[in-house]
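Of the protein chains in this complex, all but one are displayed in their positions.
Letters A, B and C mark the chains in the order given here, with residues in each chain numbered from 1 onward.
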Amino acid sequence: MVETAGAALEAIGIVKRFGTLVAVDGVDLELARGEIHALCGENGAGKSTLARILAGALAPSAGRVASDGPVGLVHQHFELVDRLRVWENVVLGREPRRGLRLDAAAARERVRSLAREYALDVDPDAVVESLPVGIAQRVEILRELAREPSTLVLDEPTAVLAPREIDALFATLRSLAARGAAIMVITHKLQEVISHANRVTVMRGGRVVLRAATAETSLDAIARAMVGGDVPALATRRAVTPHAAFAARDLRAGDGAHALRGASFEVRGGEIVGIAGVEGNGQSALCDAIAGVVPYAGEMTLDGEPLRGNPGARTAAGVRTIPQDRQREALVLPWSIARNVALGDHTRPPLRRGWSLDRQACDALATEIVRRFDVRAASIRTSVAALSGGNQQKVVVGRALAHEPRVVIAYQPTRGIDVGAASLVQSRLIEARNAGAAVLLVSFELDELLAVADRILVLYRGAIAGEFVREGFDRARIGALMAGAA
Amino acid sequence: MAELLDFFQLALVKATPLIFAALAGVICERSGILNIALEGGLTVGAFTGAAVSFETGNPLLGLIAGMLAGALLCGLLGVAATRFGVDQIVAGIGLNMLAAGATAFAVVVLFGAPGATPEVHALGSAGETALIAVAVVAALALQLGFDRTPWGLRLRACGENPQAVLSAGLDPRRIRVLATLAGGAIAGLGGVFLSLGELDLYSDGMTAGRGFIALAAVIFGRWTPLGAAGAALAFGALSALQFVLQRSGVPSELMQALPYLAALAALTGIVGKARAPAADGVSL
Amino acid sequence: MARAYHTGVTTRALALASVVFLAACTNGGGTGKAASGAHQLRLAMVTDTGGLGDKSFNDSAYRGLQMAKSKFDAEIAVQESKSAADYQPNLTVLADGDYDEIFAIGFLMNNDLTEVAKNYPDKHFAIIDAVNPQPNVASVTFREQDGSFLAGALAAMVTKTKTIGFLGGIDSPLLRKFEVGYAAGAREIDPNVKVVVKYVGSFEDVASGKELADVMYGGGADIVYIAAGKSGLGAIDEMRARPNAYAIGVDSNQDALVPGKILTSMVKHVDVAVFKIASEVHAGKYPSGSVQLGLKEDGVGLTDFAYTKALIGAAHIARLAALREAIVAGKIVPPSTRDELAAFTPVKL
Partner (left out) sequence: MSRRNAAIFAAVLLAIAAGAMALAGANPLAGFAALLRGALGGERQLSETLVQTTALLFPSLAVAFAFRAGLFNIGAEGQLIVGGLFAGLAGAALVAPGWIAIPVILLAGAAGGAIWGGIAGALRARFGGNEVIATLMLNIVAALLANYLVVGPFHAPAATGPETAELPVSSWLPVLIPGTRLTISLLLALALAGALSFMFARTVFGYALQAAGEAPQAAARAGIDLRRTALVALTLSGAIAGFGGATLVAGVLHRFNVALSPGYGFIAIAVALVGGLDPLWIVLAAFAFGILQSGSLTMQALAHVPKDVVGFVEGLAILGLSARRIANPREESA
């Protein structure tokens, strides 16, 4: 360890290669004690890789990291053992002992005192799998704090939080920083950067492209640095007269904290209905119920006809979904683009011919999707595993929109993809709406919904807490409802 | 009354190698390694125990060697599964074949005649009784270890979510390898119980599927040490009952099949839904 | 999916090549001693799936070959079979080789032998435990029930508890010849003697053999006839530790395993039969047709009570000799199936 005056952590010349890919390409970074430092960049810019290197979870190919204490890392996807209790998760690896035994009483007390100290209220004896996402994140943070880190790195910590919870989190982080820790927050929500961070570093293509004190920069400058130019424009929304299409009555699905508890709404043809809400308020259950992949109660209709049956029957009826986890729920990664575009439509003409798949039809469809969605791939024979996240998502969205869908369920369709791809995906959704499709768009990014949706429904604890039409969009009011305000 | 006592004693003797193997299975599976090479662990334990006792004349050395051999065989599974991305199931099948082939081959090479070793110095009936006690104590100790010690917590965490273990600053690969080594040693002890505890020789095929019954016991016992040991005891009693009731009209094959049928029943969840460790059988 | 592997054509080809090469090395080895001259007697046998080390008739047949080897300086070869599908190729491999006589050990390969014997009319074969009609095959069968009858009679004479046992390996028609002959012999001596019959369910599970013996001796049997292959080793182990417990061995002479406690062994002279055929071949005579070896032909019989004469007593031994004569003379016909046993009535000499 090298002591650096004023700096809690210093990284010099960090390079990380994965095979031929250079994820991080010569980054210098210094985190000062007492600061909250924002790290921004598009997906694939190398932020998470850098974070793991700083935390010592990944060895750099070149360069070195000097730190004056442990570096804690709060993961975007929590790394908790679901079936263990909170206290067990927190002390794992550094268990208090009495002789050979694990001192459970001491461990519980430690969790309680940490929770008090940082105002992160949580029951030490709760089993993690029973906790809502926001609470689970507290456990993850507590686990890192238990190590008394001099530097705490949080990877997209606000993605799962409501605006009010975000404020509380930053209050916690600020008090932590005040005690002399360095905090680095990875985020792509630029408003948060301006409001809460002292300094900001922007990465693009593995390199640092901007360093600034937040007081001396602007939201727009950060955004331009991230994209490397102007943010592309969205497709224009044409005036269409909405017609009745999809309706749900008293829909219930899932169980536990993330359940959907009786949602009634309709999505008309020719409109985009945005579902606003913090992750874990029933969005997954809602989309899965419409797709027919989970059991549910309640009724759904499409053009007045009841919507029933297995996912295949729904697809056949014109209900298309863009699932949240494209790599697991939408694509067969080792397969080619041409083979993937048939998934879900493999049972019907034109892709099916007798007992066989019609290869020509598949190829034609794939070629069309690649052209229309600007999929960057060597050929339609390329395995989708070899594509970037953005291009994978283009294939998924392209497939969902290829057969003139009547209902499109899009769950975070722009999550984790670069701005250009995101803009293209959003534009294509708007075009589908213009063509008369009923689009249900779930997003945790209020800005995305404000930009794209015709109507916004706020989902809170599995029920619809409020409805806004485009003319009456009210950011503050929506944010309050997302956090459970009456 | 005396007959009942005899029956319990027989059941305990029948159950002991099953208990050892089942405990080995629980340790491995709770760490995330589905070890179907328990049969192989028993086999190499039994053989090595007998061979070393033959060479040294000291059955205690044989016991230690048998445990080491079991640890080596199952440790191979652990290393292969954590370091080389080997599939656990297929590797387990390979290790079973390897253990059977290697021991049979070694019997020929070392002892000149195929089939069985000559008689060797065994642990005797006191040793046998001691090992039975060890099996019971081991089940209790393991249960306490699982519930009450840091290592137990780490092992359980590793079988549920190795990524979380990694981010807690521990090496899940190391935990899994250690678990297979410890489990293998216990399976080896089960083999030693057969060759040096109950008997005084090694003979090809003498494990006779006990490693597979142990796998059934792990499921039936819901992946806990006491549960698995209890299931092993029940299977031991079942097979003792088969001995006593033979030729009473029930086909002996049916009685022999009961543990396996019980395991199949356990898979249906009819006897109570059991959840395997989330990362059981998932290679790193 | 990082775990995914892509297996290219080259890799597969390489893997295939390695398997073939491996196959070669696995089975490699010298061609053994080259035939040293035209006069050397060459003998071969095919084991059944029990293989060598079965402590039963495969081993016994192998002893016969080894006797021929030392006596006539014969070259011998053994083909072990892993499955029933191996019998025919094993026999064929040997028929293709330059062997004077090929022994098929076990009834299991009788049908296969018929095929091979037809295909190789100039070659000479012998089969143990089955009757084969081909002219170039010599068949040897044994009357295990005869020897077992004497074993049962002996047990019934000697038992103090009036309970004796039979411990088999796997319940099968062949083993039942032992079981049924034994039970009939006991009935001949004393219908009130209880015969407890149990099977291990395996010829290899030594521990279960021991435990089952524990059940039988613990249940009051003082003499157990053990016909359970390697599982029997465990049973003998159990017997050794128990006072007043005795056993009767099988197939080979096991009397010396626990001197004084193994009353006798019901020996099946597969080795003698094999050696006898080898001798005839050595003398330039190829036997054919079928022989059934019972007590009369000394194909089966009890050992000579080397350690147990005093224990058994001269009277009993004399009575056994009389029984033997009665069987040889055909006055007693020991049963060979459970149905025949049910119908069997003691002759009461």
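Please note the rule applied: contacts are C-beta pairs under 8 Å (C-beta built on N, C-alpha and C of every residue); 3 or more make two chains touch, one makes a residue touch a chain.
Please read these numbers as outputs of a predicted model, since none were measured by experiment.
Visitor: Among the chains included here, which ones are touched by the excluded chain in the whole complex?
Guide: The chain that is not shown is in contact with A, B, C.
Visitor: Which of C:100, C:129, C:146 or C:238 sits in contact with the chain that's absent?
Guide: Per the contact definition at the top, the residue touching the missing chain is C:129.
Visitor: Of the residues listed, B:64, B:80, B:165 or B:187, which one is in contact with the missing chain?
Guide: B:80
Visitor: Check the options A:97, A:359, A:376 or A:475 and report the residue that touches the missing chain.
Guide: Here the residue in touch with the unshown chain is A:359.
Visitor: Pick from A:11, A:330 or A:370: which residue touches the chain that isn't shown?
Guide: A:330
Visitor: Spell out, residue by residue, where the missing chain touches chain A.
Guide: 291, 293, 310-316, 321, 323, 325, 328-336, 338-339, 342-344, 346-347, 352, 355-357, 359, 362, 381, 383
Visitor: Need a quick check: the contact residues on chain C for the chain that isn't drawn.
Guide: 1, 3-8, 10-12, 14-32, 44, 49, 51, 77-86, 88-90, 92-94, 96-97, 107-108, 111, 119, 129-130, 170-174
Visitor: Residue-wise, where is chain B in contact with the chain that is not depicted?
Guide: Interface with the chain not displayed, on the chain B side: 34, 36, 76, 80, 84-87, 89-91, 93-102, 104-105, 108-109, 114, 209, 212, 215-216, 219, 251, 253-254, 256-257, 260-261, 263-264, 267-269, 276, 281.
Simple rule for what comes next: only the chains that are shown with their structure count from here on.
Visitor: So what's the Cα centroid distance for chain A and chain B, whole Å?
Guide: Result: the chain centres lie 45 Å from each other.
Visitor: Counting in whole Å, what is the centre-to-centre distance of chain A and chain C, each centre being its mean C-alpha position?
Guide: Centres of chain A and chain C (C-alpha means) sit 73 Å apart.
Visitor: Provide the C-alpha centroid distance between chain B and chain C, rounded to the nearest whole angstrom.
Guide: 33
Visitor: Can you list the residues on chain C that touch chain B in the complex?
Guide: So the residues of chain C touching chain B come out as 3, 51-55, 59, 171, 197-199, 201-202, 204-208, 210-212, 214-215, 218, 230, 233-234, 237, 241.
Visitor: Applying the document's contact rule, which stretches of chain B touch chain C when the two form their complex?
Guide: These residues of chain B touch chain C: 6, 10, 13-14, 17, 85, 107, 113-116, 125, 194, 198-201, 203-206, 208, 239-240, 243-244, 246-247, 252-253, 256, 283.
Visitor: In the complex of these two chains, what residues of chain A are touching chain B?
Guide: 57, 73, 75, 79-84, 88-89, 91-95, 97, 100-102, 104, 143, 147
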